[in-house]
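Below is the structure I would like to discuss, written out as structure tokens.
What you see is the complex with one protein chain gone and the rest in place.
Each chain gets a letter, A and B, in the order it is written, and its residues are counted from 1.
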Amino acid sequence: MPDLVQMTINGVVVRVPRGSTVAAAVLLAGSSNLRRSVSGELRGPLCGMGICFECRVAIDGRQHVRSCQLLCREGMEVTIGV
Amino acid sequence: MSERSEFDVLVVGGGPAGIAAACCAAEATPRVAIVDDNPALGGQIWRDEPAPSTSQSAIWYQRLARLPVQIIAGTRAFAQAGPHILVAESEDGVCELAFRKLILATGARERFLPFPGWTLPNVMGAGGLQALARSGLTMRGKKIVVAGTGPLLLAAAAHLRQSGAEICLIAEQASRRHLIVFSVRLVCHSSKLQDALALRRELAGVPYLTSCWPAAAQGKEKLESVMLRRGAKTWSVDCDYLACGFHLVPNTELAALLGCGVEQGRVRVDDLQQTTVPDVHCAGEPTGIGGLELSLVEGQIAGHAAAGAPDAARGLFAKRKGLRRFAAGMDRAFALRPQLRSLPQADTLVCRCEDVPLGRLREHSSWRAAKLLTRCGMGPCQGRVCAPAVEFLLGWNVESVRPPVFPVRVESLTTTVTGAPPTLS
Partner (left out) sequence: MVIIGAGIIGAACARECALAGLRVAVVEADFVGGGATAAGMGHIVVMDDSEPQFALTRYSQQLWRELASELPADVEYMACGTIWVAADEQEMQEVRRKHDFYGARRVPTEILDPRALYEAEPHLRPGLVGALLVPEDLVIYAPCAARFLLRQAQARNCDLHMGTVKGIREDGVVLQDGSVLQAGTVVNAAGTWAKELTPGLEMRPRKGHLVITDRYPGFVRHQLVELGYLKSAHTLTAESFAFNVQPRITGQLLIGSSRQFGVEETSVDNHIIAGMLARACQYLPELSRMSAIRCWTGFRAATPDKLPVIGKCPGHEHLYLATGHEGLGITTSLGTARLLLDQLLNRAPAIPLEPYLPGRVMETAHA
């Protein structure tokens, strides 16, 4: 049984393996997109290493956090653009 | 007020170059630290390795573990607070890092080139998808097209396949002729040849097409298929992910911010990896894309030199020379073909932060003009993605950096004064 962390993505409870990044968790939960671009396009992660800023989400109310650089924490509330 | 730590040698970047530099420095001088923005050390290639998986990384991690090197992870250097002081931000604060000698080992990023559909979700960098796979995304049963150029395509494909993905195809834009010349060079580097042969074994049965590139990514809300082009032929391949990168671009922003000379996108260094700024060394990809071996050698040279042991550094010059020749061959082999300039259409977005299409850039004559008048490169990535593309597509010189080199919290910029900030009257 892998060690799981429980968190919410747009209010929906998900459990992901500890050590996953938030970007991976969102994709694992079945959404390919993380945000809406300034002209309204759906976007997902691109670089996976913190430089492109395509993976920005809101975490616990704080906006514009790069989800590929952040590990999931118990109870984290993630908001993605849909 | 921010915390202040002081080091004899401060290394920025905890990839192979940074680890090697820190080891060599710490063997000669007491106070050495590595600062890296990722949650753990390893850079792009050795990340995710609590239990190092290759013998080479294991050797370096063990060597590092025996030394009193302070590891400052999850922390990103973003500006200079004064002479010999960097400022860095982490999730919970900001710190000042004072140093006698600095080694910049900030690595590289992938080069992305725009083509129709490249902004669809599930179109990612080759290294990008690999990084996601390493950070928890399961690949089992996923269909993946790997495309672009450079040795990273093979490494990424092999890793993704090991993780259970089905690699439909590897599309390499370079021509077979170029690659043959390059593989002749490989033979002269036994370790690289072994790596190459190992990769080939791991990728047995996967179609590998040269002179082939993605013409478009297709899908409604996310990627559904990739249209590939080879010569006059185009065809579509259904897939879950497109892993696509066009070789690497050195991360030179921090060096440029410190005033180090940067030429043709590379940090200028002397024999001892010293930049044009006294007490600042640079090693690994920022001095030119050279791969793992060269990063390790440059890191060691920089580490010895920064710790005041230039003789130890000199012993590695010959090895570095050979590896640099190899790197130059790699640059030639994977040079971008001019046809790639016609991949994006007028309405294809170039700047993904601000959604600026190519057609609007073409109205301008320089990067700065285009930036100011279209917002291209003005978003949070500060041109890290679009500038290398624009350089290739339009031949422009891309502009200077400003602090912070990465977006930071406003409060991190308020605490960098030595002395209390002014209070309300």
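Please note the rule applied: contacts are C-beta pairs under 8 Å (C-beta built on N, C-alpha and C of every residue); 3 or more make two chains touch, one makes a residue touch a chain.
All values derive from a computational prediction rather than experimental measurement.
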Chain A residues touching the chain left out here are 38, 62-64
Contact residues on chain B toward the hidden chain run 79-82, 87, 364-366, 368-369, 372-373, 378-380, 382, 402-404, 407-417, 421-425
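Please note the rule applied: only the chains that are shown with their structure count from here on.
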Interface with chain A, chain B side, in the complex: residues 37-39, 44, 91, 109-110, 112, 119-125, 127-132, 135-138, 221-223, 251, 352-355, 379-381, 384-385, 407
So, in the complex, the side of chain A touching chain B is made of residues 16-17, 19-21, 23-25, 27-28, 32-34, 37-39, 41-54, 56, 64, 68-72
